[in-house]
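Below is one structure; the comments refer to it alone.
All protein chains but one are shown in place.
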């Protein structure tokens, strides 16, 4: 096992977690507005998957995309300032939590209509193939997306045209307050992939290495063979759908069971068992991350809101 | 074999064929306007399927629905007058060829946006289940519909809620000028049914008895067990997509091969082989049908167009 | 007459649905999270417990699918209430509303009636950004075959929703997320407000403010400010955009000779433009000044609160426009921003 790799993954997942804890706090203080969808508990998916791709591969995600943004860019300041609605935010304060973009790092959003970005991701992959570039597109979406027409059409075109895109279903068991079994008529979302057809794999989404391994394999195949692959990562969100949701629709027992699989704790255990780092060393790493997040919060607080008279900019090129 | 049944099916298929021949002629004379999509060659599907259902079961179809309308209502006058844009048409001249409706006979259209009627059919079936009525809905659509989002969502809801609807894919090998293999990434449309999940059956769509048998079985199960079933009928349209399409995208050879399977001729052969009727007797039947169509044309010609000052009626109830 | 009670907007809507569903078993409520979750905005709270899973139906995320299911069910006699979690999401089902619901009756020569209500919150809430802040009433009001209803008070919310449910046409019923907690008197007992009838929410002689939904409150606030300057604004609440109560608007303008339309949403080819066209044509001789409108600036909605506040119509902008219409200021007619709004 590669110590640098494991520590790097740990650091990234800790950054996501600490970032979102700070964001939730800022929200409760009225400094962050709008919808705030936390990824707490799911970090292994975005971090594992994005670590498996090249930095030049594209990332397309949903409104629950803090972790994807951070895993891709490492830029806590840009993300936090965006949540604070500041001009220094990664989307200039125009996007907010649901619309984090970083063109330079090929972080292509941040989309908030369920399923709407799936064909867009296929289109990004289409462009790679068109230009004979070898970049792969990672497309993230939730379990609740599987019944949407846009999901179907995006997968159908990717399957038909053999586009190099890895579809990653973040199956956190719920779409808002609705458990998956009440909306999906098949056992696994991955079943649907067969209709396009697309190879699929189901992974433990709380095991960052398992996610990474599966996505690495998928990305390589997508790149080499120019085809789409479907990965379903089973995980769980520890918080409500958004910070406004108390998540009373699920039992404490259920939550507790899943929290035992906390992906960050599991990775920490593995790192310690392997003797790569001690608890104290991980604690120090965590402190570093906290400091980075604190710096991001301060940055977000001190930088100015967009000038009102810029409101008409960027409607058109 | 039931002689009355076979002769009845033959009569219905002949009516569809003669009706459309007359419609195409009227179109060439400028008496019929708009789009005219002929079902010539596919008659066994609509006739076989609708004959297998109760008259109280619902029929929902596409813009290529002359045969469905005729098989359900037998009303050549209402259909022909509609094509002529007359007030005496089954949709009062407001619908035209693509929008044949007959509420009393539970012929629910006639819809012209590909895939758009699939969720509607699911909704009709939903109503049956809601009211604990035992009616089944037959939903017809083409092979080219399988990539549409509305198709996916309609099937997903029917599968999830176990709605009594029989989905009948009229796989005539083409969507306009596009052969199915260029748009479908799997071998059969029926493969897609598995994702919802839904039992499916592939039938020879040129064999009216095979269609009828499969649909009869499906309708019975849908009625008894309250669930959707998917049937893919492989067939071929002998004419262009619409009468304006010369269909130069396919070879004479291909067309000839399929025309050997002309569903009406095949049924006629079977009837003769079984000794149910002679060629002359079938010819007489055909003459009857021609007379009925001729009567419909005359009816359509002599009845008046809608009064211009009724144009604002029926926008709202 | 029993006393009116104070209800929230949300409770008033719920009461309308509950009363109608008690009355008629063919009515059901369907949408995302309407049942077990009790509604994303708690409008349907308690309704699952009351009516059971048969009549309060949670759907997957599949707006085209369940809008279509509603249309099919309505075709054969049920009376669905389809909730869009917000109207922003209706765009994925636009084809079902515009191509199917609006046209079925006409295409079938009146053979089918389509008693279906599509409802849910529309417009901006707070900092929900571009994809979640749209006031889409102008899109749907453009389409013949649909009715479009947008109440501004709990009493109207209840009365209009009951009328919408009883109506035999597809009704687009747009609520407002930020108004769900608004309280107001609601008449006890049977209370139905007919569709297509506007309501003067405040009488006045100097200028007519035409508004609907949330903007009625913006107009009323502006009117309060104007009163302090001796200007009496009349606030006409359209309540229904389609069919439009043209008579009420023209009657008011005939009295005041001046008209400002206050509309959330984009200006270009919006309902406010329609009202100005109406007033300009039918009220031309009554007018002492060109009719004006106050709308969103012509931009997608930005997330940042300070920008959002600039984009949305405010009482201040209404007041400034009224002053101009009354010839009291010579302010520039348009905000000095690139993404133009009027």
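Letters A, B and C name the chains as they come in the text, with residue numbers starting at 1 for each one.
Just so it is clear, a residue touches a chain if its C-beta (ideal position, glycine included) is under 8 Å from a C-beta of that chain, and two chains touch if they have at least 3 such contacts.
This is a predicted model, so every value here is computed, not measured.
Among the displayed chains, contact with the absent chain in the complete complex occurs for A, B, C.
Across C:113, C:138 or C:240, the single residue that touches the chain missing here is C:138. The residue touching the chain not shown here, chosen from B:74, B:197 or B:306, is B:306.
For the chain left out of this panel, the touching residue among B:79, B:98 or B:190 is B:98.
Seen across the whole complex, the unshown chain contacts chain B at 33-35, 82, 85-86, 91, 93-96, 98-99, 111-116, 144-145, 147-150, 175-178, 182-184, 249, 305-306, 308-313, 315.
Residues of chain C in touch with the missing chain: 64, 88, 91-92, 94-95, 98-99, 102-103, 106-107, 129-131, 138-139, 141-145, 242, 244, 266-274, 276-277, 279-282, 284, 289-293, 298-300, 302, 333, 339, 342.
Where chain A meets the missing chain, the touching residues are 58, 60, 89, 91-95, 99, 101-103, 108-111, 113, 116-128, 130-131, 149-150, 153-154, 156-157, 160, 313-317.
To be clear about the criterion, only the chains that are shown with their structure count from here on.
With chains as nodes and touching pairs as edges, the resulting graph is complete, every pair of chains being joined. Centroids of chain A and chain B (each the mean of its C-alpha atoms) stand 46 Å apart. A separation of 36 Å divides the Cα centre of chain A from that of chain C. Contact of a single residue of chain C with at least two other chains is seen at positions 59-60, 62, 64-65, 92. Counting partner chains per residue, chain A has residues 147-150, 183-184 touching two or more of them.
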